[in-house]
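Here's a slice of the assembly, chains where they normally sit.
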Amino acid sequence: MEKAMPAGRQEKFNVVVFSGDMDKVLAAFILATTAASMGMEVKMFFTFWGLNVLRKKKLTSGKNILQKMMNFMNKGGADRLPLSKFNMLGLGPAMMKIMMKQSRIPTVPEFIQIAGDLEIKLLACTTTFSFMGFKKEDFIDGIDEYCGAATYLAEAREAKASYFI
Amino acid sequence: MEKAMPAGRQEKFNVVVFSGDMDKVLAAFILATTAASMGMEVKMFFTFWGLNVLRKKKLTSGKNILQKMMNFMNKGGADRLPLSKFNMLGLGPAMMKIMMKQSRIPTVPEFIQIAGDLEIKLLACTTTFSFMGFKKEDFIDGIDEYCGAATYLAEAREAKASYFI
């Protein structure tokens, strides 16, 4: 360890999850859960399309017609995220899920569970909430904090490493 | 604050803006302006498609026919960036702009202004200039420095946090 931490102080690892693509979200969870297993204090900040990971499966959500239209296309739900490549109307993600299962790699919903077990904090971006018209009831339980970029950056500036995914 | 800074020394926050997609560019500006508001010294390094943010709206640019063809497709102009998802020939970005306005979130051209007010430095990548055939007159005023990756990295290695977006 290059820089000694004060006693009782954990090293921090943070990730901004901007993408809602299954492959990128899996990469974010693999890094986050690995960092937590190594004893680091981990926070994941879900913003923009990344919030789909934490949304319940509903037909749509939003306060006005424009938001409802956007959120109808922009489906939420951890188990129905698209792939960033070879999506093929859902065939790609289905293939990938089987391939992951064959290798005993957790799915996104399973990773959310594991993250909770490892005390990884899940943060949801309130700025995205406002322009997408989301409400807290559109989201799953287990979100640790609803906050903006300032709260996130106050953490990230102290982190040993942080990524934008 | 984990590591004390020498007196008169500001913490640094840097972003590489590689993407030219409106949603990612907005995320970059939200992080950058928030960091600056928190008192950090912020530099944004625009490279590849990210340079479209700082380009003037022209039919095309470039020195040879290949560059002109590429830059005709790869439209510049902060107010006509595509979305990374649901672009739908421009309908998606139009919807998103209205949604952002309803929530009083600045547009990309407004964020460029705000960045200037907050003394955020805007850097343009000279390597991209060379292979895309850009000239300084293709770009808006207010760019603080034209430089390469070495100049950028000399900053980033001292930053508390830096992202590739």
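The chains carry the letters A and B, assigned in the order they are written, with residues numbered from 1 in each.
Here is the rule we go by: contacts are C-beta pairs under 8 Å (C-beta built on N, C-alpha and C of every residue); 3 or more make two chains touch, one makes a residue touch a chain.
Predicted model, so just to flag it, every value in this text is computed and none were measured.
Asker: Start from the 2 shown copies and tell me what the total comes to for the whole assembly.
Answerer: 3
Here is the rule we go by: only the chains that are shown with their structure count from here on.
Asker: What whole-number Å value describes the gap between the mean CA coordinates of chain A and chain B?
Answerer: 24
Asker: Under the stated contact criterion, what part of chain B meets chain A in this complex?
Answerer: 1-3, 11, 13, 23-24, 27, 30-31, 34-35, 37-38, 40, 84-86, 95-96, 98-100, 102-103, 105, 160-161, 163-165
Asker: What residues on chain A touch chain B, complex-wise?
Answerer: It comes out as residues 3, 16, 18, 20, 47-49, 64, 66-67, 69-70, 73-74, 127, 130-133, 148-150, 153-154, 156-159, 162-164.
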